[in-house]
Structure formats: C-alpha cells, structure tokens
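Of the protein chains in this complex, one is absent; all others appear in place.
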Amino acid sequence: MIIQVRELSKHFKVPVRKEGRFAAVRNLFSFERTSKVAVDGITFAIEKGEMVGYVGPNGAGKSTTIKMLTGILVPTSGEVEVDGLIPHRDRKRLAYRIGVVFGQKTQLWWDVPVIESLRLLKEIYKIPMSTYETNLELFNDMLDLHEFQDTPVRQLSLGQRMRSDLVAVLLHSPDILFLDEPTIGVDVVAKDRFRSFLQQLNEERQVTVLLTTHDLSDIEKVCERMMIIDEGRIIYDGAIADMKERIMPYRVLVVDFADNVPHIEIDQAELIERKNRRIRLRFDRRQISASALITELVARYPVRDISIEEPEIETIVREIYEHSAVVERLED
Amino acid sequence: MIESLRESLHLYFKFIGIAIRSRLEYRSDFLVGTVGIIILNAVNLSLTWVMVSRFHVLAGWQFWEIVMLYGMWLLSHSIYAVFFWHLSTLEDDILHGRFDQYLVRPCSVLLQFLGREVNYMGVGDVFFATAAFSLAYRNLGLDWAAGQWIFFVVAVLSGTVIETCIAWIIGSLSFWIGRSRSVFWLSMRLKMLNQNYPIDVFGQGFRIFVTGFLPIAFMNYYPLTQLLGKPNALGIAALGFLSPVVAGILLALGSLVWRKGLAGYTSSGS
Partner (left out) sequence: MKVLYAFIRTAFHNAWIFRLDFWLITPGLFIMMYANYSLWAILYRQSPHAFGMDLERMTTYGVLGILLLPVMRSAMRIQYYIAEQVRLGTLELDLMKPLDFMFHMLSRSVGDLGVELLTRCVPGLVFTYLFLDFRPPISAQAGFAFLVSLALGYLVIFVLSFLMGMLSIVTLDIRSYSWAYHSLVRFASGQVVPLWMFPPALAAIAVALPFQAVYFVPMSIYVGAYEGSLQSALLSQAAWAVGLFLVARLCWECVQRRITIQGG
C-alpha cells in the first residue's frame, strides 16, 4: 500500500456566527469559536499504480484530505502514511516523491517563459541533468510542450497552462500524483488529451494517481476506482464498474413512435417521461433484459427508433448521496 | 549547517533571478515607479522642511541634522524595499492559501516566500537617500573617520534588519489573527513620524514606545545621536550603540514567531 489512511480526522475551529436582531453588530464583539469537523475518521488504502477518483460535494472534505496526505495540514487524530512517510512530519522528504496540482492556481512563475520555471524547479528538486533532459523530452512528445515553452505563463491558454503545470509537477519523476480539480474551465479537446496523458503515464511509469474533480466523466475515463466523500465520511469506495451494477441497475430506453400512441403499458418497465411521440422507459436490468423489452415494444407499438441510455455517473453519485447510509467497501 | 546555508543562498539567488526577470517585463512601470518614489520622498521631507523653517529648531535638532536623520532611515529602508517589501503582503499569501504551494515543495517556505519578488521601488529610495545624506553631511561640515564610517554602515544594515524583522513579525501575526493590516498601518505611521522627526519632539510615552516596544528609533535616531555627538531623548548613552543588538534580538524573535506560526498554519488550514 503506497497510501494508508486510518481513522483520519480533522477538526477546525471556526468563529460562531449569531443570527437574529442586530446580529451583524453583536458578531463584531464576539470571539467565540466552535469546532467544525471537516474529515471524520476516514479509512482507505491505495496501492502503487492505482488511479483513484475522489469525489464529493463542495465542503465535503476532499481538499482537506489531500492536504493531510501531502503534509500541508496536520491531522487532528488518526494515522496517515504516504510512501512509508508521515506527511506532516517528513514534509520535505515526501515532497521529492509526490507531485501536487492545485487546479485553479498555477505553480509556475507568472511573467517568465515556462522553460524558466522548469529550470528553477530543476534546482529546487535537485533533479540530475540526465533525468531533467529525459523527462523534458518525454513531455515534449506527450504534451507538445515545445509549442509554448518559451511563452510567459500569463499568455498561455488555460489548456496550455494545465499542460505546463503537469510537466512542472512531473519533472522530478514523483511516484504519486495528487490532482485537485485540474481540468476546471479547460476545453473538451484539452481534457481528452489530459486523460490519455494520465493513462499513458500510469502505464509506463506506474504513477499512482489520486484525482479530485467535479467532472465525473474525467474519473470514469481515467480511474478504475472511486471514493465518494460526503460531510467528512467516505460513503462509497469501490470499482466504478461495480458501482453501476450495484447502485444503479437501471437503464433508460428512449423510444420514438411513428404515430401517437394514446396508452402505453409495459410490464416491468416504468414510464418516466412522455413528450410528443417520444417516451422514456426505465427498467431494471436484473428483472428484464433490454432486448426482451425492445421485442415486446416493437410487437405492440409502432416503434420508429430506439436508443438505450446508460445511467450517468452523476445520477449514480447523486443516488449514493441520497442513500448515504450505504457504505460499500470492496476488498481487493 | 554551512552547507545548507550555502545551498539556501544559491537557491535564493536563482529565485531572485526569476523575480528580476519578471519585473523587467514591466519596464515602463519602473520609470513611473521611480519617479513616483522620488516625489513621495520629496513630499515627505518638504513637510519637515516646512516645520523646521517655521520653528527653526525642533527640540534641539536643526534642519540638516533632520535631513540626515531622514536620509539615514531611507538608506536602511531602501534595501528593505527592494528585497523584503513583500513581507507586508505576507498576510495575503497566508489567507489565499499560496502557502500550500510552498509547503508541497522540498524547500524552506521562508526561502520561497522571500524569493518571490523584488521591487524596483527601493531604487528610487537609494538615489534620494544618497543625495539627502550627502547634502546633509556637507552642510553640517562633517568629517568622519574610518571608524565612524564603519559604525555608520553597521547602523544602516542593522536598520534594514530591524525594519525587515518588524515587517516579518507583523506579517506572521496573520497566522493567528487573519489580517494584521491594523498593526502594519500603525507601524507604518509611526515609521513616518520617526523618519521625519527626532523623537525628542514627542512625549515620553512615545519615546519609550519606539525604543522598547516597536524599536524603530534604532533605525536612525539612536545611531545618529552617537555619530553627531548629541544627547539622546532617553538620556542613556549606551542606546547609541545598540542597533546591531536590537537587530539580533528581532531576528531571533522573528524566526521564533515564524516557526510557531507556520506550525499553526499546518494544523489549522487557511
């Protein structure tokens, strides 16, 4: 296990905001604080080479977890171990082995060409020249860095900036990559590139990846495993494929009719939407197969066109939030 | 220890290299900024000139002595202004989580912060300070021996350390109290008074405050009383020599506060 977390908790002291009459004035005189639990006794383990997605609503504790894993925050209680080191204690040693991308903020120097930032990072991380040159060449190929490496960062597009940040963070060949919302505001093409790059990286170098994002399709395409955190607790931890099966065995059939059909009734399928000549039927794959349902529909009604909708991962996740008493753990 | 110090310095110079190159991207600002600074200093000094020309002597200090007081302060300040001015924006870095970036690198957080920028503003200060000081020196008919010049240089450098450490400590306060702008504002206004007027011109409470509590009087006033052979406002002759000692104390205090603050940051987040 390259990352181990046991009963990890983090409490913050936050100021108390009173409500009521003249609250604004009264608050000004009050210095009371109360304890807020950001992370509440979470436990998980990640193996070397795994690509894990870490998902949750805003304020759920994602960033706090990442900060504890990278040594930025000291946990209130519990244990955390990354690559054999305790992050907040061996911060500098760990820094050589991890790379962190904070989505909105670039870690490059704003007004100078990208390559200058990279040269400085080479000094900071004490990267030997041979490794530096090898990595640079590699990233030139994979991310087309040479297109803009002489441009100041402030003149780069968001996609180019993201690519530069990736290079910056991988220059010292870290074993573990933490990505915190790396693709915010990035266009579809760049996202695609980003995903294939991550996969390539994982294949060639077994880099372990922990990806935090609101874009669930990023996770679906890149990760095999997903953890969902809500209100400081992990409510799901398992393979994505299984998640679809267990939580959401439903599919939706979209049917277009040739004529108006006044009354539709199908066994084992639920009519969830009807608009003009299009209906949407929800069915449980465990009870009836898609082909059986289609056969029946075609036999009874003038069907013009049919398509099957996979449940969106967003729906699944929402489903999990709403039934967050479900805590699934799949052992490897 | 020596090895890591050398490493740190080497890294610091690399940081500064990029900082300077960043600044050069905004070349026009340099000119405007330098002119602006010269205006600022001229205006500062002219207020004092108004006062002195009307009152002739301010508590036993005549005009050129006061100009020298200002010039000496400005020399110390200019070094601070070039290399460490962004300490006054430390609270912004802390509050906006820029420290996360520093913490994730295998390098001292302080080093990364200090190496973050240089400011050209101090350059204008140096010009003005040298001019003001030279004029005062000539008009006072001074002729210092080597020993006095050495004392002067030590005093100016101590002054830089004092101002830097004060900014450092006040900035670090934001680890605990969020914004520390109020304290910065106060120290800035007191500095303005201290650079313009000898502390003889203020009441006893003020003198004690800027000697023992916020020791900015050691930046220019006390060493200058020694150099000019004047009695100082608190009547303790030894104070004239204490600038380097005060600088040392503040350095120790600063590093203590910083370390405590950083440890607190990592345990409570932004």
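To keep things simple, chains are lettered A and B as they appear, and every chain counts its residues starting from 1.
Just so it is clear, a contact is a pair of C-beta atoms (placed from the backbone, for glycine too) under 8 Å apart; a residue touches a chain by one contact, two chains touch by 3 or more.
Keep in mind that what you see is a predicted model, and the values were worked out from it rather than measured.
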Q. Touching the left-out chain: which of B:9, B:32, B:237 or B:256?
A. B:32
(Q) Out of B:47, B:238 or B:252, which residue would touch the omitted chain in the full complex? (A) B:47
**Q.** Residue among A:27, A:76, A:131 or A:151 that touches the chain left out of view
**A.** A:27
Q | Touch list for chain A against the chain that is not drawn | A | 15, 24-25, 27-28, 31
Q: Could you please point out the chain B residues that touch the chain left off the display?
A: 26, 29, 32-33, 35-37, 39-40, 43-44, 46-47, 50-51, 53-55, 57-59, 121, 177-183, 185-186, 189-190, 193, 197, 200-203, 205-206, 209
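Rule of thumb we're sticking to: only the chains that are shown with their structure count from here on.
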(Q) Using mean CA coordinates as chain centres, what's the gap between chain A and chain B in Å? (A) 47
Q. Can you name the residues of chain B that touch chain A in the complex?
A. 10-11, 14-15, 18, 21-22, 25-26, 97-101, 103-107, 266-269
(Q) List the residues on chain A that touch chain B in their complex, please. (A) 10, 12-13, 38, 64, 67, 70-74, 88, 91-93, 95-96, 98, 100, 102, 105, 107, 109-112, 116-117, 120, 123-126, 152
